[in-house]
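This is the structure I have questions about; it appears just below.
Shown here: the complex without one of its protein chains, the others still in place.
On to chain A.
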Amino acid sequence: MRCGPLCRFLWLWPYLSYVEAVPIRKVQDDTKTLIKTIVTRISDISHTQAVSSKQRVAGLDFIPGLHPVLSLSRMDQTLAIYQQILTSLHSRNVIQISNDLENLRDLLRLLASSKSCPLPRARGLESFESLGGVLEASLYSTEVVALSRLQTALQDMLGRLDLSPGC
């Protein structure tokens, strides 16, 4: 317990150094811009637009739902899962989005560090490896649903960033 504050400081140090170098305002702007960019990217993928939002797809419960993400850590956790899913899809359409999610998570950590929030790097789904069979059998469904839900989640995050989310 004694080394708790020190370890916390050491953990935050790389991000704090970033915060010093980059104005937090720029980080916030870049975060919002990047979210918009990802949303637009998803919109530009033609086959995602044709999917009906009213139709529910069963069997893809591992994809984060439409529950609101209220905190930065929850955002990071959600994005980590999406990144994990998209990376596993090995689709040309989503590789760039996966990279963008990587940047977005870094930005969120930077924002969290600016608020002195300890934001350990989220690991994604631990049981993801067991879902290999599901992914192989439903690549299209997974991609469409994942991108659709991601788009919604990002738009939700965009709105919450203006409200200064908590840790």
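Brief remarks follow.
In this section, a contact is a pair of C-beta atoms (placed from the backbone, for glycine too) under 8 Å apart; a residue touches a chain by one contact, two chains touch by 3 or more; residues count from 1.
Everything below uses one rule, namely that contacts and distances are computed from a predicted model.
According to UniProt, the chain absent from the figure is "Leptin receptor", selected among "Transmembrane channel-like protein", "Histidine-containing phosphotransfer protein", "Leptin receptor" or "Cytochrome b-245 light chain".
Across the entire complex, the residue among A:Ser71, A:Asn103, A:Ser138 or A:Thr152 in touch with the chain not shown is A:Asn103. By the touch definition given at the top, chain A reaches the unshown chain through residues 18, 21-22, 30, 33-34, 36-37, 40, 44, 95-96, 99-100, 102-103, 106-107, 110.
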